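Working notes, structure below.
So, chain A:
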Amino acid sequence: MSTVVVHPIHRAVRFYEAPIGKKAVMAATGVILVGYVFAHLLGNLQIYSSDAQQINRYAAFLHNPANAVALWAARSALLAAVVLHIVAATQLWLQNRAARPQGYVKKKDVPASYAARTMVWSGPIVAAFIVFHIMHLTMGSVLPVRDIGLNPNTPDVRWNVIAGFQNPAVAGFYIFAMILLCMHLYHGIWSLFQSLGVNHPRYTPWIQKASAALAILVAVGNCSIPIAVLSGLLTY
Partner candidate 1 sequence: MRITLHIWRQENAAAKGRMVRYEVPNVNEHMSFLEMLDVLNEELIAKGEEPVAFDHDCREGICGMCGAMVNGVAHGPLAATTLCQLHMRHFKDGDTLYIEPWRARAFPVVKDLVVDRSAFDRLIAAGGFIGVSTGSAPDGNAVLVPKEKADLAMDAAACIGCGACVAMCPNASASLFMGAKIAHLGLLPQGDAERDQRVVAMVAQANAELFGSCTNMAECEAVCPKGIKIEVIARMNRDFLGAKWSGRGTAKE
Partner candidate 2 sequence: MQLDSKCPQGPIETRWDRHQFSLKLVNPANKRKHTIIMVGTGLAGGSAAATLAELGYNVKCFCFQDSPRRAHSIAAQGGINAAKNYHNDGDSVYRLFYDTVKGGDFRARESNVYRLAQISLNIIDQCVAQGVPFAREYSGYLDNRSFGGAQVSRTFYARGQTGQQLLLGAYQALERQIGTGQVAMFPRTEMLDLIVIDGRARGIVTRNLITGEVASHLADTVVLGTGGYGNVYYLSTNAKGSNATAIWRAYKRGALFANPCFTQIHPTCIPVSGEYQSKLTLMSESLRNDGRVWVPLKKGDTRPPSQIPEAERDYYLERRYPSFGNLVPRDVASRNSKVVCDEGRGVGETGLAVYLDFRDAIQRLGRHVIEERYGNLFEMYERITGEDPYQGPMRIYPAIHYTMGGLWVDYNLMTTIPGLYAIGEANFSDHGANRLGASALMQGLADGYFVLPNTINDYIASTKLEKVDGSHGAVAEAEASVQATTRRLLEAKGTRSVDSFHRELGKLMWEHCGMSRTAEGLKLALGSIGELREQYWREVKVLGTDEGLNQSLEKAGRVADFFELAELMCLDALERNESCGGHFREEYQTPEGEAARDDEHFSYAAAWGFRGVGNAPELHKEDLTFEYVHPTQRSYK
């Protein structure tokens, strides 16, 4: 048999054509997104620092023009990951819907967790939330935001967050979105191992427990902020 030389781009296209390839892309982009969510959580928790300006300094550090290249590189990578994740998910969803044109009169879900079954809904809602979140706190196009005014772009994160969450509707939406994110992460994290071919009777139960722990940690950590604001524990 002669050796067929396949161009790397063709190879990537063929790889992606297969559903397992798409799932692998979702898993890989999922890893990036999970990492970002966790880093974001660590950033958020600085609001509890005894030093009230801590979180604003952190924001100023991120927005320092000296770090602009790194910031935009990270933002681009994140955006690419989000787009790939969503495109692959949408393609799979359409393909999978087409695989059963006529549904059942009665259908039960036996073991699939609520989280697993609702990935297709928690995903878009979380995506919508992200857009809202960026418009709210990054672009300031939802509610008025303040700038400390040291540099061209040094937002007063502490004020913006607290002012925003004093609006119960905004706080409620954040909490709702975080619960969905929690579910999405729970199924998504252990599932990415399965998609990448990692499943072992000894380790998989631990992977599932760790996914749950991580997902809950993210949700509890993030939800604590609007709750703290609403209950008056966190004030400007």
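Quick notes
Convention: contacts are C-beta pairs under 8 Å (C-beta built on N, C-alpha and C of every residue); 3 or more make two chains touch, one makes a residue touch a chain; residues count from 1.
A word on the picks: all candidates are chains of the complex that A comes from, given by their letters.
Quick caveat: nothing in here was measured; it's all calculated off a predicted structure.
Of 1 or 2, just one candidate touches chain A in this complex, namely 1.
Contact residues on chain A toward candidate 1 in their complex (touch as defined above): 1, 4, 6, 11, 14-15, 17-24, 92, 95-96, 98-112, 116-117, 119, 187, 190-191, 193-201, 204.
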